[in-house]
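Removed: one protein chain of the complex. Kept in place: all other protein chains.
Labels run A and B following the written order; every chain starts at residue 1.
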Amino acid sequence: MNIVVCVKQTVDTAATISVEQGTVSWGDTPLVLNPWDEFAVEEGLRLREAHGGKVTALTVGPESATEALRSALAMGADAAVRVDDSSLEGADSLVVSAVLAAALEKMGDVDLALFGREAVDSNSGVLQAQVARRLGWASLPLVAAITAIDGDGRAIEVERMLGEGRQRVKATLPAALSVVKEINEPRYASFMGIRKASRVDVPVWTSAELSMDQVDPGVSWLAPEAAADVEVACEFIDVDDVGEAAHALVQRLREEKVL
Amino acid sequence: MDFKLSSEHEMVRKMVADFAAKEVAPTIAEWDRKQEMAPDILPKMAEQGLLGICVPVKYGGQGMDYISLGIASEELEYVDTSLRVVLSVHTGLCCLTLLQWGTDEQKKEFLPPIASGELIGGGAFSEPNAGSDFAAIRMTARRDGDDFILNGEKMWISLSTKADMAIVTTRSQLDKEKEHEGLTTFLVDLHSKGVTTGDIHGKLGVRAGSTGWIAMQDVRVPARNMIGEEGEGFKITMSAFDNGRYTVAAGATGLVHASLDASVAYAKERETFGRPIMAHQLVQAKIAKMHLDYEIARLLYLKAGWMKNEGLRNTLETSRAKQFATYASYEAATEAVQIHGGYGFSDEYPVERFLRNSKGAVIYEGSNEIQTLIQAGYALGSRRDKPLRCELPAYDEETWLAEA
Partner (left out) sequence: MMMKVLVYIDHHAGAITPATWEALGAGRKLSQDLQIPMEALVLGNNTASLASAVAEKSGVHVHAAEDASLEHFRADVYASAAAPLAEGTEVVLLPDNGRTREFAAMLAVDLNVGLIPDVVALDVRDGNLQAARAIYSGKVRSTVLGTGRKPIILTLRSRVFAPDAEQTGPGEIESVAVASVPSGVEVLGFEESRGGANLADAAVIVAGGRGVVNNPALDPPPSITDQDAIDAWRAEQGFAELQTLADAIGAALGATRAVVDAGFIPYAHQIGQTGKVVSPDLYIAFGISGAIQHLAGIRSARTVVAVNKDPDAPIFRSARFGLVTDMHEVIPALTKAFLEAS
């Protein structure tokens, strides 16, 4: 099976985030492989272990994003590719999905593209579906389990995690999936993987090398702001009559849309 | 001079930190309270390859360098000292002694099962009446045909009840004039008839670890298990300490770091006199000292690790690193408790565990007083390193990664 895991280098969720002069800052905490992507890499590795094949990590990003690829290699991915994003100023998911789709096409003969459910910095969770749409592949977001996969029969069966419950779905290959954390427990890097990862020369492609039509962003952004710290003022509910107090609380919770 | 850690070392650091944070941190306070070592620690460390981290691949190890051993020690002790103690005795005292002093046959036969973690290794040197005064040990080894018969007791032995094999130094020649002569080192199978072990409870610290005693009564050890030559035991033991001590230095560095991080987090949250305590200068002073000491301790152990990589004798550097880092961790932990105020006194927060753990390292693996004497010897020129018959091999990537 030829598996590609699309990964992103993001901020560490343990870092202290602040917004200074319209720029988001995380101090000198090193960037990491997007935590959700670790589940995707792990799933790719498990599929390779069960069915044979190759796992390649792919990212669109600057030079520093190579470290995210190295993390995937240290876990056991066989290869990695970085598409340099220096010419992609102001790119939104419309643009990035086009770049990823073109990169997947350039790789050729890919059976499965795996994504984490979202990036912890942009929190959008739309790339997987957009890449699938562009390639005409089956789209399977929010996968909690891959229950069957048949490379020759070109079919895959999964369980998806939706708000209301779990949906069982069958789809054709090639497919693009995003995964949720229920799907597995990502392994740690191994020493062998670490050694390999630090030595590999990661190939870099430019978007000019990819054959794709010009795609212009559909959205733009204003300068970010720190999220307002909500000052919590406690609203005390009168408890003279316990029954009434209970109803009053439930009512207020509904009004505040907590329930 | 490049002071940056390589990307490989950074990845090792991250992997060990993640491993310790996920596998051990959530339940460590519980096990510390129980005064027991969690049964899954050794198997998990073995599976992750930590136990043979710097042993060549052809001897069952992971082929990483000595700096990686230091980094792993640091990140393990960041979570709890008991984890680092495993590396100190299994990897530092046992594996590296075999690597340094073992014959080719011995390395081929004895190292792989230990480096891979299939068997757990330890080091048994101290006795009830001989700690700093190591030369005064009384465990004997009497030749009997192709074997030696061992009799005596070892005390304060980490993993004594968990280890399968141990490097043990004994007195095999009773007729020597000087006490430190006539000592001989063996690799002993602790499952042999006549070996009994037991855990020591009621320790001040490292309670989630396993420390105990080993008693030997007419234990038969084949002569082919003798490490080095008869009478070399003292030198072998001292060089074993250079390796164990190095991991203690690196580990204590992690403990300073843990105290620092805990203090910073608490100082940002806790408010007194209307503001977070980090705004008070006396608290700032304590944190600044921890911050500085962490950096100094790091630089000292990394230099010692680099010297090991280069095949340079590093007794002085390791002594400095161990002494500085362990004193620094004791102080950092004390101040961390202080910063936490009353809460620091309860096990609601980890800082009291850091303090109790830190005191041990000031005592063991060569007390800090001994370290002072070692360093004075070098400073005054009365102590000079003579080349050893077997030196710790310099790290060579090709050799360490070769399959055969």
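In the analysis below, contacts are C-beta pairs under 8 Å (C-beta built on N, C-alpha and C of every residue); 3 or more make two chains touch, one makes a residue touch a chain.
On a predicted model such as this, the values are computed, not experimentally measured, just so you know.
Taking the full assembly into account, the omitted chain touches A, B. Touching the missing chain, out of A:H51, A:K170 or A:R199, is residue A:K170. If you put the hidden chain back, the residue from B:K44, B:R270, B:K303 or B:R383 that touches it is B:R270.
By the touch criterion stated above, the residues of chain B touching the omitted chain are 29-30, 269-270, 343, 348-349. Considering the complete assembly, chain A touches the hidden chain via residues 11, 13, 17, 19, 24, 92-94, 97, 120-126, 129-130, 132-134, 137-142, 157, 160-172, 175, 215-222, 224-228, 232, 234-237, 239, 242-243, 245-247, 249-250, 252-254, 256-259.
Here is the rule we use: only the chains that are shown with their structure count from here on.
By the touch rule above, chain B contacts chain A in their complex via residues 6-8, 10-12, 14-15, 18-19, 48-49, 53, 62-64, 401. Of all the residues in chain A, the ones that touch chain B in their complex are 30, 67, 70-71, 74, 188-192, 194-195, 197-198.
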